[in-house]
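Of the protein chains in this complex, one is absent; all others appear in place.
Letters A and B mark the chains in the order given here, with residues in each chain numbered from 1 onward.
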Amino acid sequence: MTQPLLEVQDLHTVFATRDGTVKAVDGVSFELLAGETLGVVGESGCGKSVTALSIMRLQRPGRIVSGRVLLKGQDLTRMSEYEMREVRGREIAMIFQDPMTSLNPVYRVGWQVAEPTRLHHGWDKKRAMQSAINMLGKVGIPAPESRARDYPHQFSGGMRQRVMIAMGLTTTPEVLIADEPTTALDVTIQAQILELLRHVNREFGTATILITHNLGVVAGMCKRVVVMYAGRIVEAGPTKDVFAHPKHPYTWSLLRSIPRLDAEQHEPLKPIEGMPPNLVDLPSGCSFHPRCAFKVERCARDVPALLQVGESQRAACWVTQAGTELQGA
Amino acid sequence: MIGPSRVAELDMPAAGVETAAARPAQSYWNQSWERLRANRLGMAAGVLILVLAVIAVLAPVFSAVLTHYQPQTINLDQTFARPGATHLLGSDELGRDSLTRLIWGARVSLGVAFLTVALALTVGTTVGMVAGYYGGWIDDVLMRLVDTVLAIPAIFLFILMSILFRPNAVTLAAIVASVGWGSVARLVRGEVLSVKQRDFILATRSIGARDSRLMVRHLLPNVLPVLIVAASLGVGQIILIEAALDFLGLGIQPPTPSWGNMLTNAQSYFFHSGFLVAFPGITIFVTVLASNIFGNGVRDAFDPRLKG
Partner (left out) sequence: MPELAAKPLKRAWTTAEPLVSVSDLKVWFPVSSGVMQRTTGHVHAVDGVDLEIKAGETVGLVGESGCGKSTLGRAVIRLLEPTGGTVSFKGEEITHIRGEHLRALRRDMAMIFQDPYASLDPRQTVGDIIGEPIDVHRLAKGKQRQERIRELLRVVGMNPRYADRYPHEFSGGQRQRIGIARALAVEPTFIICDEPISALDVSIQAQIINLLEALQAKFKLTYLFIAHDLSVVKHISNRVAVMYLGKIMEVAPGRQLYQRPRHPYTGSLLSAIPIPDPTIELQRERMILQGDVASPVNPPSGCRFRTRCPRAREHCAEEVPPLESYGAEHKAACFYPLD
């Protein structure tokens, strides 16, 4: 087994709010291997974004209260702010959901794309700008020399996202974290950007953490996937296996509740009953149990650990760990 | 993304959990009031203003019970008395008790301030609401009117008014309001323009509600927070304006005491009876400060980021 590039070990990040402490990330562990694309999937409030921000140590006003984040063996949670600045943008790059606000409206695009290399590699203006123009071309922006002189508002949403990707890649980082990179985009533009990310992954070998709530995107982009709910990982494994035979009731119910484009007939959807949990006041035991169709007594008492279920998957569920198959009407 | 969803129980009829029914409904006003209450300094300032208002209203009572003087009683034996047992805050050049005059002056100063704010708010809100809601030429005409009003040099207007007639509290309030409603109108119009875009306004139109219903029942309550903040801050501003006008002799004329005109003559006596300047000055300062602090507290309590 090769040493994973990035390892998150039992991470806990909390936020203090008027109503109490929100355990946004509640014991998350996973690995990212060099060159792979890992999907982190979950709905709003599940903690996927906060996990990413915690890796980058950008989680403020939240606090990382325990756990480790190992990048090539070095613990990022123990680093000083100064050391972290060396990591951000150089070793790990992040692109965000909303391309409208992620770029600074008062600076030209070329300048912004050139900034990381000037900061981290100390390149002079000319060299950095040349590299930026080069990268803009690589991400599919036509006429990059003249476009580099334009301002963000002169670009469409899809183009801006390409600029963000260019900005992230100029320093050839080892890891790229993409937090819902296509959620705000039209579906045909989304396809373009996902294709670009695939291409980037192939050409540069950058390991990617793709965070999304869209199971279809995960299915097309990621070899391995991690499913999050209420701050914890509930299932992990190869995408093919997780989709074909999910080992956690949440994943299982989620897959059945989504209307499929390729559905032959109109089958009524099977929604997950109830509502997402209150993060200040989580249910006892397994956070999903109030909405679970398979729950047993133990589920309300004990928090299940993420353990091996089946050949290649891990799931945090007492029921499936005991060997029960998930089936239903 | 971060933060709890408020109601954790299931909403399917079959699985109804009744915990939420026990809590009282949390309207936006309740929540804002809670937030304001938590702001100690803001609340203290508010209480201070309230106390001053009560004192102003009950001035005759205070006169009789506390100081035993009337504000206009002249006593040439006791001119320039230093603050002490007979005159708690001293007396002025005509032997009139300063504390009593300050108490009665509160009537004028606070009265004019509240009345001015009320007038400016009423006129300004109506104009701003109509302009913002209808847009088009109505908006253009009304806003040009506002621009004109705002361009009139206020001092010029005040001088003119005071030459034409002796202002009493009510007319003074009307004069100051006639200049001040413009900025309220602009404020309200801006707020209306932003609230108008929100989906619930469109939804209310889609059910067939008339414009008047929309404006009164939907726009106004959503614009109210901004108005309340403007009013709280406005009181302080008006007190200063009114004091300045009185001081210049353009407002309330002696012998009716107001905090401003108590300063008019006091400047001549500054060196030997500085307290005649200090007490009205401090009173104005403290009142305006309290008004500003309270106003800021109110604004924070209504913070739009926490709306709905």
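Going forward, a residue touches a chain if its C-beta (ideal position, glycine included) is under 8 Å from a C-beta of that chain, and two chains touch if they have at least 3 such contacts.
Just so it is clear, the model here is predicted, and its values are computed rather than measured.
Enquirer: Of A:L58, A:L269 or A:A322, which residue touches the hidden chain?
Expert: Of the candidates A:L58, A:L269 or A:A322, A:L269 is in touch with the missing chain.
Enquirer: Touching the left-out chain: which of B:L50, B:I138 or B:L202?
Expert: Going through B:L50, B:I138 or B:L202 one by one, B:L202 is the residue touching the chain not shown.
Enquirer: Return the single residue from A:L70, A:M100, A:L119 or A:L255 that touches the missing chain.
Expert: Answering carefully, the residue with contact to the hidden chain is A:L255.
Enquirer: Touching the absent chain: which residues on subunit B qualify?
Expert: 5-7, 11-13, 16, 20-21, 25-28, 198-200, 202-210, 213, 217-218, 221-222, 307-308
Enquirer: Kindly note down the residues of subunit A that lie in touch with the hidden chain.
Expert: Subunit A touches the chain not shown through residues 43-44, 156, 158-159, 186-192, 194-195, 213-220, 239-240, 243-244, 253-255, 257-264, 266, 268-273, 275-276.
We adopt the following convention: only the chains that are shown with their structure count from here on.
Enquirer: Determine the centre-to-centre distance between subunit A and subunit B, using the mean Cα coordinates as centres, and give it in whole Å.
Expert: For subunit A versus subunit B, the centre distance works out to 51 Å.
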